[in-house]
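The complex appears here minus one protein chain, its other protein chains still in place.
Going by the order they are written in, the chains are A and B; count residues from 1 in each one.
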Amino acid sequence: MAALFEDFDEIADLAEGLDDPSAGARIMAVIDLADSADPAAIQHLARAIADSDPGVRKQAAQALTDFDGRETAAALVSALTDDDPAVVQAAAISLTELKDPAAGDAILPHLSDPDPIKLTACFAGIKELRRPEAMGPAIHALQRPETDLRIQAVGVIGWLQDEGSLPALRDATKDADAQVRRTALAALGFSRSDHAEATLIDGLTDAEWQVREAAAETLAKAGAASCIPALRAALDDAFWQVRLKAVRSLGKLHATDAAMEIAPMMDIPIPNLRKECAAVLGELAVAESIEHLKKYENDNDPDVRKNVRWALGKMAA
Amino acid sequence: MPLAESASIVPVVVDKDLCIADKGCTVCVDVCPLDVLRIAVKDGAPETAYMKYDECWYCMPCEADCPTGAVTVNLPFLLK
Partner (left out) sequence: MDEIVDGITQIDCDILIIGGGTAGPMAAIKAKRKNPDANVVLLDKANVKRSGAISMGMDGLNNSVIPGYATPEQYTKEITIANDGICDQAAVYRYAEECYGIIQELDQFGIRFQKDQNGEYDVKKVHHIGTYVLPMPNGDTVKKALYRQLRKARINIINRYMATRLLTGEGRVAGAICINTRTAETLVVRAKAVIMGLGAAGRLGLPTSGYLYGTYENASNSGEGYAMAYHAGAGLANLECFQINPLIKDYNGPACAYVAGPMGGYTANAKGERFIECDYWSGQMMQEFYDELQGGKGPVYLKLNHLAEETVAEIERVLHIVERPTRGHFHAGRGTDYRKQMIEMHISEIGFCSGHSASGVFVDKHARTTIPGLYAAGDMANVPHNYMLGAFTNGAFAGLDAVDFIADVDHAAFDQGEVDAERARVLAPTKRDDGIPPNQIEYKTRRLVNDYLQPPKVTAKMELAQARFAEVREDMETGMYVRDAHELMRALEASTILDCADMAAAASLYRTESRWGLYHNRVEYDRDDENWFCHTILTKGADGKPTHRKQAVEPYIVDIADDEKDAYQNQRVTKTVAAE
């Protein structure tokens, strides 16, 4: 009878396979080391990531996803300059799986690297580790010509939630690339400052609708009563997606003045928008909007119906 | 053998040149939820992985986990 249970072999025994002359056998050793889930395997995988065979190196870069910490991060960063793009890609993905802030120690020294691929991967890796030391290099990287790099840099800044980064984020909302602008506007969500709100209001008139959508959505978090007129203007946006976020944000900001502009929007034959309008009218609870809601008490869309009834119930209470 | 043999085109294809079953790799065989893959043996030694049973859910772990990119999962002919 074959072994019944999965093995828990000694790491040193598994690591011997890394010296096998056959690349295939070394790949199998890497897989076994990863399956061990034992941190003692990291040093051996760090050796495998410098193997002569690109297949072994790629497997080692993937295998390090199963581990965390400084040693793991250092091995992965070293693989970012591999000759084989598949190894670089695997290492970049594994870097984003790190959770231990200490792993950042191995990434921080590389945050000014001229290689855009390496630098982008390093920012993507350090983002979730929330290391304040990454702020300066991230702001600096906003001047780089590579779009993906700027997007990752904005991500690093946003996750650090530091009011001091507002000027840099504001500049990024004027970036040439729409995706950078959208990311930067969304990153302002943490702020409670007038500057952030003013920047978001500017975003509501951006040329690209996804950017306007991000601005309208984020104002619910970073906006105050002062942004209500701008959001009301956004109710006329050419894209329903933008209107929908504006409606939602007006609800969250308790913009009762906007209720009678939202109420006629119940007649627009777009269920997503109707259901949002109904919910927000309930939150705003302005009596004049009841007539508009009642028309849709038996709407075909169960979600619209539920929201309308919920809204009417709330206003009756 | 009382049972008829019926031909069937199978969805999982293994590139023999890339497959390292001869080095002891059994990753695709190990991960298949329906256990339809096997290692072909030639002259008593493992040679390459292949799809032995036509019972594939085209779910892809064999392709995703193959360390050398030797495995391709196509959609079964009956539904592609």
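Basically, a residue touches a chain if its C-beta (ideal position, glycine included) is under 8 Å from a C-beta of that chain, and two chains touch if they have at least 3 such contacts.
On a predicted model such as this, the values are computed, not experimentally measured, just so you know.
Student: Of A:G17, A:G189, A:G203 or A:G223, which one is in contact with the hidden chain?
Tutor: Within the whole complex, the residue contacting the unshown chain is A:G189.
Student: Spell out the interface residues on chain A facing the chain that's missing from view.
Tutor: 1-2, 4-6, 8, 35-38, 65-66, 96-97, 99, 127-128, 130, 154-155, 158-159, 161, 183, 186-187, 189-190, 209-210, 240-241, 269-272, 275, 279, 298-307, 309-310
Student: Please give every residue of chain B in contact with the chain that is not shown.
Tutor: The list for chain B reads 2-3, 30-35, 38, 52-53, 55-61, 64-65, 73-76, 78-80.
Quick note on the criterion: only the chains that are shown with their structure count from here on.
Student: Quick one: report the Å distance separating chain A from chain B, using the average Cα coordinate of each chain.
Tutor: Centre-to-centre distance between chain A and chain B: 37 Å.
Student: Which of the residues in chain A come into contact with chain B in the complex?
Tutor: Those residues of chain A that touch chain B are 22-25, 27-28, 30-31, 55, 58-59.
Student: Considering the complex alone, what residue numbers of chain B touch chain A?
Tutor: Residues 20, 22-25, 27, 67-68.
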